[in-house]
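Only a part of the assembly is drawn; its chains keep their places, and the rest are absent.
So that you can tell them apart, the chains are marked A, B and C in the order they are listed, and the count of residues begins at 1 in each.
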Amino acid sequence: MIERKDYLQDPVVHIKISKKLTVDQLMQQFKNSGSLGAGRLATACDIYENMISDPECTVFLALSGAVIPAGMRTLVADLIRKRFVDVVVCTGASMVHDAIEAVGGHHYKGSCVVSDHELYKHHIFRIYDVFVTEEDYVRLDYQLSEMYDNIAAKHKGESLSSNEFTWEIGKCLKDPNSILRAAYEENVPIFLPAVRDSEFGFIHWLHSSQQNKKPILQLDAFKDVPTISGICSKSPKNGMVVIGGGVPRNTIQSAALASKKGLDYGVVITMDRPEIGGLSGSTLEEAVSWGKIKGQANQVMVIGDALMVFPFMVASVTERLGEDFRRVPFLERERLLEQRC
Amino acid sequence: MIERKDYLQDPVVHIKISKKLTVDQLMQQFKNSGSLGAGRLATACDIYENMISDPECTVFLALSGAVIPAGMRTLVADLIRKRFVDVVVCTGASMVHDAIEAVGGHHYKGSCVVSDHELYKHHIFRIYDVFVTEEDYVRLDYQLSEMYDNIAAKHKGESLSSNEFTWEIGKCLKDPNSILRAAYEENVPIFLPAVRDSEFGFIHWLHSSQQNKKPILQLDAFKDVPTISGICSKSPKNGMVVIGGGVPRNTIQSAALASKKGLDYGVVITMDRPEIGGLSGSTLEEAVSWGKIKGQANQVMVIGDALMVFPFMVASVTERLGEDFRRVPFLERERLLEQRC
Amino acid sequence: MIERKDYLQDPVVHIKISKKLTVDQLMQQFKNSGSLGAGRLATACDIYENMISDPECTVFLALSGAVIPAGMRTLVADLIRKRFVDVVVCTGASMVHDAIEAVGGHHYKGSCVVSDHELYKHHIFRIYDVFVTEEDYVRLDYQLSEMYDNIAAKHKGESLSSNEFTWEIGKCLKDPNSILRAAYEENVPIFLPAVRDSEFGFIHWLHSSQQNKKPILQLDAFKDVPTISGICSKSPKNGMVVIGGGVPRNTIQSAALASKKGLDYGVVITMDRPEIGGLSGSTLEEAVSWGKIKGQANQVMVIGDALMVFPFMVASVTERLGEDFRRVPFLERERLLEQRC
């Protein structure tokens, strides 16, 4: 029975900005004062901090949209290196964007008020207000083709899972700022549930049609399902941070369901809304009915542009934990213990 | 050089509703009068009509979101049977929803203002305001498992593409209202670029872990890439109708690019917007810079809920073409000619 | 206590479009089958039909956004003439758009992909994809100035309310398709709670600065508050249809609160969402906490573009009620009875 006074516990403390503030000083004000977007963002920071600080939790990051070309490549690579993220699930395109820069290409600050016909004539591709050149794609194509040859030779007669594929690619890249490279070095799996839907698929087609007798890279569409479910299963707790939605969010939630664990923590940053029924905008409450997320989970949806929202979250949590904080995630500790025995 | 009078050619003719109207009578008023959403919807109908009426055009339909459980299952199956759609690209979940009903399950009109914890206890899953029971999933699981056995036995040692997989499933289903069944009967390929990200993937895991020595269904992640690109390539013209966005939209646009054709027609129905950089909300102009859509293509984006928008479009175009209109699509005519020779 | 079977009463009946359909035939399918946007739209039609059919209900229409120039001018005027609307509350701009056409000006079908700098040089103003010329504004300005003189002379020493002002303007206009004219003829009050925020305010400034000794039109900012609250108060039931939101929606809800009635019916068509805290996107449940809408009210929010949604609603309800249906609203019947006595 909720009494009237229960509703009236916390008067809003208004935000005060009279001098230089660190990101987390402002975020703490959002927590004390805030409601609406400010309140949700402050809650998201708390939940993300809790996920990272929970020694039993495995942290899944879902990435969709064009956040990598738009400025979050190094950020994500660093999260992997510090193990603020234990598993990545993303679109093929995100890793293609990463690879383009890893092999020497660039993304450029552009504009969305521009003639796309002119860009087409100049062999420049547009991703909202970011530009990328065809020649940078072509450079990647050649290198991917070579990598495919080597991976196929090595794994002759074997079908890889998408996460084995990304580690093999990561192994071939040398750029330390590369997400693929960082994940390979840090033993962080990157799942691409729709790997064919990207330059990786297109190059596979080109490459395999020119192979004559040479072995061809094989990817098994289903092979990563038990792997990701197994990670959920082994980990005492699981949390997810979703940027965007789509297939990456669904893959994590399905793994949580398939493993009968249900997520313990959930942060979703999106501009999608529930009313049209898509998964990307669906509430985390809806996920409770499925058992994808626990009823008592710490969870919040932040309605906003991830390019703004996520760096503020990361800066705030980094400030709280200190720059030297390096997490040893649950599954790795288990492995270390096993090795020691 | 645009002169002042060029801007002022068409005074808005205001919508007039004084009596019973057919859907297309209202839509024609949207065309004459309209601007904003009405104008875009009328344009979308015209473009869809043009796609269907163009004897050289192959029509691709991208499906994402929960439109199938929410009421569009029969509609899509009928579009396939009348060949208003030649190729479907969708999420795994959409076809799982179709299959659930095909094997005797149901979706129920529910509510979004409900306790998800209660639903969880009742083994009822929520998709916004649609309910579906766990037992209907389990019924499907058993049947899928059996189908997998049969398909695996038939295709021993072979890796299927996602479109081969959906035809095999469609062959096993008997419900004439099933999308999978209709597609199988009508020779319409259904591509599932992220097939693992659905009950199809989960059942594969369960199934293959219990197989002992029996053959296991194999799906090749990349095998459908040349198939869909080949369809674009052979077809003199290509058009797409997108419901939602995500991987299905990207897959079609990539096929148009890979085949160096570029789309001639494009209709996108979505609530996503371009500003956050995701593919789902990106403009069709942006696709021009990539060569995914032709600069002079007929294209429009309708910002709206597909459950409202798409049936209005289909009703309007059906009215225009007459109920007996049955399209023989380009690629089928080609096949018929070849057979005759 | 809700039992499991209570959740599973109504299997979704899928939409079927095999032949020409009237608008309401499709809408009835939305009702039977539907959920998501289709379900909400069908519910909105039912509620609007109920409002109109309820002999005790006064129907308030809130208008904001550019729906009048974009094609809904005649539609709204006709709703007034058939008394499907008893009270209008709108932005000043909406009635300026109406008046521009009433004095011979036009709105033109334009485009949103255009150089606004070019338009500026051509003295063409843009409202998304609608154009309107400066000369049409100037023509209105001259006529308004004259009307202001006459109204001021007639109401010397008196301050008008916004609804008295709109009737005076309506009296001066002769165009039968004009909303202002229709409202004047039909005795339907039009409230402009932010009347100054429009050409009406600008012309008042110009006009009053040139008046020398002549009387100046006076508008009392507060005078319409008791009038609109009084209408709510006298009417046994009240319903609102909101297009957009903003000040017009708030004004109606506040009148329902001030009169201690609370609305009995509510339909809101908007693209705004609740998360950012604005009134326009706030749920109708939120309005229950204030007493602006009754807890047991029939209410629904349709997330969509009003230029698409509202004409479909009006066509559907018109079809149901028949083209000769003419409503005699509660307050008018009261007046007729009083006159008879």
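For this structure, a couple of remarks:
One rule holds for everything that comes next: contacts are C-beta pairs under 8 Å (C-beta built on N, C-alpha and C of every residue); 3 or more make two chains touch, one makes a residue touch a chain.
In this text, all values refer to a predicted model and were calculated from it rather than measured experimentally.
The complete homomeric complex described by this structure file contains 4 copies, of which 3 appear in the displayed model.
The rule is simple: only the chains that are shown with their structure count from here on.
Shared contact partners of subunit A and subunit B are C.
Each chain's centre was taken as the mean of its CA atoms, and the one lying most distant from subunit C is A. Put simply, the C-alpha centre of subunit A and that of subunit B have 27 angstrom between them.
Work out the mean CA point of subunit A and of subunit C, and you get 45 Å between them.
Measuring from the averaged C-alpha position of subunit B to that of subunit C gives a distance of 37 Å.
Residues of subunit A in contact with two or more other chains: 273, 275-277. Of all residues in subunit A, only 64-67, 70, 91, 93, 112, 116-117, 119-120, 124-130, 159, 162, 193-198, 201-202, 204-205, 208-209, 217-222, 224-226, 229, 244, 246-247, 250-251, 254, 258, 271-280, 282, 285-291, 295, 305-307 touch subunit B in the complex they form. Per the touch definition, subunit C reaches subunit A in the complex via residues 35-37, 40, 273, 275-277, 303. Against subunit B, in their complex, subunit C makes its touches with residues 2, 4, 7-24, 26, 29-30, 33-39, 41, 66-67, 69-75, 78, 106-110, 113-114, 118-119, 122, 124, 128-131, 133, 177, 271, 285, 303-309, 311-312, 314-315, 318-319, 323.
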